[in-house]
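Note that one protein chain of the assembly has been removed; the remaining protein chains are unaltered in position.
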Amino acid sequence: MPRLLEGSIAVAQTVGRCRPDVIAAYPISPQTHIVEALSRAVCAGDLGDCQLLNVESEFAAMSACIGAAAVGARPYTATASQGLLYMSEALFNASGLGLPLVMTVANRAIGAPINIWNDHSDALSQRDSGWIQLFAESNQEAVDLHVQAYRLAETLSLPVMVCMDGFVLTHAHEPVEVPDAAAVDAFLPRVAPAQVLDPDAPQTIGAMVGPEAFTEVRYLMHHKQMAALDAIPQIAEEFAAAFGRDSGGLVRGYRLEGAETVVVAMGSVLGAIEEVVDELRDDGVPVGALALRCFRPTPAAELRAALAPARRVVVVEKAMSPGTGGIVGADVRRALDGCDTRVHDIIAGLGGRPITKASLRTLLARAREDRLGSLGFLDLDRDRVAAELARAGTPTAPGGHAAQALAAAGLWEEDA
Amino acid sequence: MTDEPRIRYAQVGTRAVGNRLLDPEQRALQSDPRRANAITSGHRACRGCGEALAARSVVDAAMAAAGGRVVAANATGCLEVFSTPYPESSWQLPWIHSVFANAPSVAAGMAAGLRAQGREDIRVLGQGGDGGTVDIGFACLSGMFERGDDVLFVCYDNGGYMNTGVQRSGATPPGASTTTTPAVPGRPGAELSQGKSAPLIAMAHEIPYVATATIADLHDLEAKVRRAMEIRGARYLHVLSTCPLGWGSDSALSVELARLAVETGLFPVFEARDGEVVDVTPIRRRRPVEDYLRPQRRFAHLFEPEPQRDVLDALQRRADRTIARFGLDRHA
Partner (left out) sequence: MLQVRLHGRGGQGVVTSAELLAAAAFADGRHPQAFPSFGSERSGAPVVAYCRIDDRPIRSHEPIAEPDVVVVQDPTLLHQVPVFAGLRPRGTVLVNTGKTASALGIAELPGLPRVVTVPASQLGREHIGRPMPGPALLGAFAAVTDAIALPALEAALRERFPGALGDANAAAARAAHDREVASAAPA
């Protein structure tokens, strides 16, 4: 039965049903409600012998998860933005060691400048960390993905990151069905770990590997990620059979039949995109959308199959790689290598700027008129940017661009 | 405190008088062929490595105390590097190396995981050098202390980042020359600052057990590990471990130098419970700091081309202060 729940609470309840043994909790906006809810659950005795570790940093959180997984316990933690960066070293370590971890990332922009609102920079900044990265479009999917993530992580012995848009999803109250506890237990049997610290059979984990073997070790990790391309749809299918919902998987097409223009995106923005697609289809415009549900590994074959028939692809992405452009777009281009389909990277929604249906409609109109370049910034205030660039060469007040902006607005006062 | 007799080693020249003259049950564990040998031979440590000697004593003592049921988390550093050259490993207990700064947190996670599984009979040991413990791992260490995680954390202190080529750490003694505190004319080497005492900081967390020890008294080191293993909660052991390479000393002098550090008062040996010192090892025969400094090339600049009297006096004052502070002078 669906209940009206805040996204964070729904995720916390679901994680509880996955029976974690160790929860490492460190707060950062906008994930705080998740760790708070889990703390309450542990303290109320709702999670059995689950140990709550109130750690002193995100780096400690991921490290504690590594330790817990190493002794065969099932860990959990959540983070966002700066916290994800702070644990970056540990992320690479966890995947390199092949540990089955699951973590929620409540997607939030990365500073400087500090920004607490939603975009995808945090998760995408760690795209090379060796973690599987899944993106939820809705709170229901976020909930479902956590269950699938544990199954995936423990099957492959690889860590999995479940991404959900910070604030936009974490703090939205909407009807969500939290999976039934018994069904989750059946879906997540305890799996003997591939490696474990056990006095009865001592192992050394984390040795130093030199040039003679490092390449092979890394190749095997890449190979394992590629194996996830088979495991992910398989698990999604089994999930659908057990829970009756289509969640997860690699990609999801929306009204792709005969679509000349396809919008590709990840996460909650797909809701608005679908509504725009519906409106345009009502007017006979051949547009569709493709949800990229799994970002790492890249589902290249699925992307190609879905997008090659289209004339053009507009990738709406909430992050960018400064100095080069889109991140998701680069993967899309690679998947479409050799096809005639044009790909346009549109950077949008950075730092929580809403991606409005009006802007999407305008964007798609320009796309259909072939007026989009290969890289664009949605809703960029060009006047403001131009003014700042003009001013950059001729400062009118001492100090950085905040001071210049004040001066331009006539608000700067020299000290008497 | 247990009633074990305190066994004193007396060193004559380079030979230690010890186990042969003791009753079997008083002998150091290392002399017992049934010891766990948790770090077996074949590792790549330097000749005379104090850390290898210390770790061997510590881990075997922990294994003996826990019936062989110990798991270890190790920070990056010499110990980890010389013990696990893939595809070999010296470790004969379950052992994990994660990254440089997080050994205390990994250990905390291990302890929590074992507790969740109802397997608290398995004890958790965390290990690291001074760099990984007092510098980059400091936040994780403090967090582990503050939470009271059931971990014995051992710091093998050789006063610098030795694995990477002898750079200065927060535990580098004042006046020591390292590659990042080079003794150039006019500079004393490492600054004569107040330093960072990890044992005192551990005590400030009021954890149940904090102790210092050195490789010059392995009986004492083993006894302290045993005592620590009798306790649950966060425990900290700080072991002075000579590094012949980093200290520029003769590899045959590693044990003697550690003894000199104690007898000059530069390294106090004590035990603390819940934030209070409960026992000290008095200095048997007081030595001036120069006796400790001269055999080490990292202090050579204090003597050549001319003695840096101001630095030497400052170091002597520091030793005097430590002796007074901890009550180490048995004749006082």
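Labels for the chains are A and B, by order of writing; each one numbers its residues from 1.
As a working rule, contacts are C-beta pairs under 8 Å (C-beta built on N, C-alpha and C of every residue); 3 or more make two chains touch, one makes a residue touch a chain.
Computed from a predicted model, the values in this text were never measured in an experiment.
J.: One chain isn't displayed here. Which of the visible ones does it touch?
T.: So, taking every chain into account, the missing one touches A.
J.: Specify the residue from the set A:E274, A:D345 or A:D379 that touches the hidden chain.
T.: A:E274
J.: Tell me which of A:F135, A:F167 or A:F187 is the one touching the absent chain.
T.: Candidates A:F135, A:F167 or A:F187; residue touching the omitted chain: A:F167.
J.: For review purposes, identify every residue of chain A that touches the missing chain, sorted by number.
T.: Considering the whole complex, chain A reaches the absent chain at 4, 30, 116-117, 138, 165, 167-169, 171-175, 268-272, 274-275, 352, 354-358.
By our rule, only the chains that are shown with their structure count from here on.
J.: Can you check the complex and tell me which residues of chain A touch chain B?
T.: 21-22, 24, 49-51, 53-57, 59-61, 63-73, 75, 89-90, 93, 97, 196-199, 202-210, 213
J.: Where on chain B does chain A make contact in their complex?
T.: 68-71, 73-74, 80-81, 84-87, 89, 91-99, 101-102, 105-119, 122, 139-140, 142-143, 146-147, 149
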